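So the structure is just underneath, and the comments pick up after that.
Take a look at subunit A:
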Amino acid sequence: MTIVNFLIGIGIALFGFVLQTSIGGINRKIVGRMQKRHGPRWYQEFLDIFKLLSKRAVSHGWIFDFGVIMALGGIVGTAMFMPLTKDILAFTNNGVNYDNFFIFVYLLAVGMLGMAMSASGSGNPWASIGVMRALTTMLAYEVPFLIVVLTIINYSGQSSLTGIMEFQQMAGNNWFLIAMPLGGIVGFICLMGMLGKKPFETYIAPAEIASGPMVEYGGKQLGMLFILHEISVFIEVSLFVHLFLGGAANIFEFLIKYFAVYTLANLISNVNGRFKIDQVVTFFYKWPLLMAVTQAVIVIYFGWVI
Partner candidate 1 sequence: MKEMKLFLGPQHPGMHGNASVHMFVDGDIIKRSYLLPGMLHRGFEKQMERKLWVNNISLIPRVCVPEPDINEMSFATAAEKILKLEIPERAHWIRMIILEFARISAHLMAYGGLGGPTGNYTLMYHAHVDRNYILDIFEKITGARVYHQYIVIGGVRQDLPEGIEEDIHAFLNDLESRLVEYRDLGIDNASIIKRIKDTIMLPEEVVWELGVTGIGMRSAVGKEYDVRKVVPYARYDQVEFEVPTSNYSDARARLDIKIKEVQQSINIIRQCLEKMPEGPVRVKPGRGQSMRWTVPFGYAYAPIESSRGEFGYYMVSNGGTSPWRVGVRGASYPQGLLGIEKYLPGTRIDDAALWVDTMGICSPEIDR
Partner candidate 2 sequence: MTNSINNIEFVNELVAKTTKILKQEVIDNQQVAYEINTCDVHHLLSVLKTSGWKQLSYLSAVDWPEENKFEVVYILFNWEQPVYIQVRTKIDRENPVVDTITTVFPGAKYYEREAHEFFGIAFPGNPDYMKQLILEGWDDIPPLRKDFDPSAYSAKKFPSREYPQDYSVKDPENHTREKREARKVRGNALRTGGKKQ
C-alpha cells in the first residue's frame, strides 16, 4: 500500500464524479427530449454544482456542517474502493484486492448517516421527515438486494467485486443478470430504490415535503450534497454493473454498461409517479423479496444456474 494507491483511489472518485455528472447531464437532455423539449446543456450539472459552491450559504450550527463533511467524506472514501474494471482498482496488494462488497454497503451508510444527521440538525421538520423516509426506503430495498448478493457471493465464493467480476468473465459463466434472472430483476429494482428513482423517490418528493432532507441547504453545503449524490450514484450503478453485468474488461465496456443502466433507470423513472413510503416498503417486501428468496433457494440448495 503506497501513496500511489491512494492517489489512484482519489482519481477514481474524481473520475466517478465527472462521469456521473456528465452522464447525468446527458440524461437530463434525453429526458428533455422525451418530454417534448430541448433540454439543458449536457454540462449543466457541472454549472449547477459549481454555482452552488460559489454561493454564500447559511449554517445552522456545527452539526449542520459536520454532517455534510462526514457524508461527503464517507462517499468519497467509498468511491475510492470502487474498481472500474477488473484491473483498474485502487487498493490491491500482491493479488489481494481490498474491495469487499460490504465496504460499499456500509461505507455508503456513513454518507447516509452524515446527511441524515446534518439534515435533522437543521431543525426543520420537513428535513426530518425526509430523513425518516430515506431511512425507511433504505430498509425496504436493502434486504432483497443483500439477499441477491448473498446468493451471488455464496455461488461464486467471492465477496470482492473484482472477484465477482472475474468469476462472471470466466469461460462457461454467464453474467449474473442472465445466470440468475430473478435476482437480476430484483437487483435492478433495488438499484432504482437506491438511486431514488421515481416510484421510490419518496424522500425528495418536492410537492409533499419540499425536497425533504435538502430543505435547509443552500450554497456550498448543497453543492457538496450534489457532489455526494453524483458520486453515490456512480457507486450504486457501478455496483450493479459489476455484480450483474459481468463488470468490465476495459474502461469502454464499463462506460457503455454504465450508461445503459443509468439511462434505463432514468427513463423508467420518468414515466412513473411516486409511491407513498409505506407502499415502497410493502412493495419491496412482497415481490422483490420473494423473488430474491426464490432465486437464493434455487441457486444455493438446488444449484440451478443458467
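Keep this in mind: a contact is a pair of C-beta atoms (placed from the backbone, for glycine too) under 8 Å apart; a residue touches a chain by one contact, two chains touch by 3 or more; residues count from 1.
The set was built so that all candidates are chains of the complex that A comes from, given by their letters.
None of these values were measured; they are calculated from a predicted model.
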Whereas the rest of 1 or 2 do not touch subunit A in this complex, the one that does is 1
Contact footprint of candidate 1 on subunit A as seen in their complex:
34-37, 125-126, 129, 198-199, 201-202, 205-211, 270-277, 279
